[in-house]
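Here the complex is missing a single protein chain, while all its other protein chains stay put.
And then chain A:
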Amino acid sequence: MYKYSDFDTAFVRERARQFRAQVERRLDGSLTEDEFRPLRLMNGVYLQLHAYMLRIAIPYGTISAPQMRQLAMIADTWDKGYGHFTTRQNIQFNWPKLVDIPDIIDALADVEMHAIQTSGNTIRNVTTDAFAGAAADEVADPRPIAELIRQWSTDHPEFQFLPRKFKFAITGSPADRAAIRVHDVGLQVVEKGGQRGVRVYVGGGLGRTPMIGQLLRDFLPEADLLPYFEAIVSTYNLMGRRDNKYKARIKITVFENGIDAFREQVEAEFVRTRAEFTGVDQQILKEIEAEFAPPAFKNDPVDAFEAAKAVDPLFRRWSARNLTAHRVENHAIVTVSLKEHGKTPGDASSAQMRILADLAERYAYGELRVSHEQNIVLPHVAKADLPALFAELLRAGLATPNIGLVSDIIACPGMDYCALATARSIPVAEEIATHFKEIGLEDEVGKMQIKISGCINACGHHHIGHIGILGLDRAGVENYQITLGGDEGPAAAIGDKTGPGFAYDEVVPAIERILRAYLDLRAGADEAFIDTFRRLGAAPFKEALYGVSRDAA
């Protein structure tokens, strides 16, 4: 795992000192609320519906056991004993007091963490595949590049007041578990002629104008990463619209100017930025790469794992759902579900955080990940240790075997917390999860991504859910629009709107009609919902939702 350099340590300490002074200057009137706003946002502090909210970065989703314990300490000391893991691999605390936040920032710095640029019109936390460095199918671990981007973008003098927020995502695998096509800049690590580099997509995004990112550069050599990214963001800083915040994201800049004109500007700008970098960044990248060397994997045989699967049906079921192939044969990647049926997706109590930290130290070389699906991943576990790990997770209520199923829902905080939300998200997720478990349909349906947003800003990624649910306000009444056929990854697609929305208590029955239609229509048990949808299109599902007459009309 990456360890802070002396420079990093000095930086986060100094930044904490600056933020403490900013809070004091807000309180003494030196800064107006309008002036303080971007300063607190670029330090992760939001003003929400009921209180301030602090969003802490978990860079590229990688977190150590001691860091996880520190989050538990923060939850107990300054918040209400829990935290919420987000789709962008951050953690949010919903109830801190503004005057306590400088102390929280100091406590983060104590364990090499920060909340820098988790909000604001800045370059945000770089997200990646939660299985990075462990997956069997990756070209290279994308995290060294993510860390290089973290350093370059942190407090970048030109890019703290961009037209709008700016999100990078990077994947090291062609399977793309980082949703790179729906980010402002999406990167895929590739190799060409023995040379390492990235494929660059630009202008993807969700929100009120969802778009799939377009190819900007098919191959960007590793040596040119930072100058090229600087050319992209600097072009956007001048070209991006500032007259309308809903048209300010780079996806609109690219769309309005056209990808070819945008590329031309970037390439011209790249000539300038390329000349600024002397190559020291490449030396630093090499040092960063060394920090991400994998742990010394144990050599234990897998017999006990196979034997436990043969005799224990609960373990067998959990293994089938929650394990992913590791690049080392006698290891596995474990996903710990934070989606227990009926609970808030992505929430973890301080007690659960401590248990996860302990288990990571005992069974996973001290390392954890936060996935964009809002679960916790133990990236390296020897198969020999899986039965013992499972037993402990079961005792802690963390062994829900539902990864990739109906109840593994992504949901934004919605109207329960968020100042922007127009409808509730969390209770909808809870009811869907509970209902389909009760009627026993979850396992039969199999692979399914349901994603729920409580407003048009789409933090719950509903556009790319196989089933997307968007909660709106219609004359003071919650109304939920359903989209079908969205997907992330290499086949990224924006879901189709089905038709008129549904009242709050009609959502679960509507989802059930879709799922029952799928079970009738699928070619076989191994054809996932999304594949059936692609084969047949939306019509039969609309018919299931609204009846034949509407479909014919």
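Keep this in mind: a contact is a pair of C-beta atoms (placed from the backbone, for glycine too) under 8 Å apart; a residue touches a chain by one contact, two chains touch by 3 or more; residues count from 1.
As a working rule, contacts and distances are computed from a predicted model.
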item: Record-based protein name (UniProt) of the chain missing from this complex, from "Spermidine/putrescine import ATP-binding protein PotA", "Na+/H+ antiporter subunit C", "Oxidoreductase" or "ATP-dependent helicase Lhr and Lhr-like helicase"; value: "Oxidoreductase"
item: Sole contact to the chain not displayed, among A:A178, A:I284 or A:I511; value: A:I284
item: Per the touch definition above, residue among A:Y2, A:Y60 or A:F159 touching the missing chain; value: A:F159
item: Selected residue (touches chain absent from view) among A:E33, A:D260 or A:E276; value: A:E276
item: Missing-partner contacts on chain A, residue numbers; value: 7, 10-11, 14, 18, 21-22, 25, 29-31, 35, 38-39, 121, 148, 151-152, 154-162, 226, 234-235, 237-239, 242, 265, 269, 272, 275-281, 284
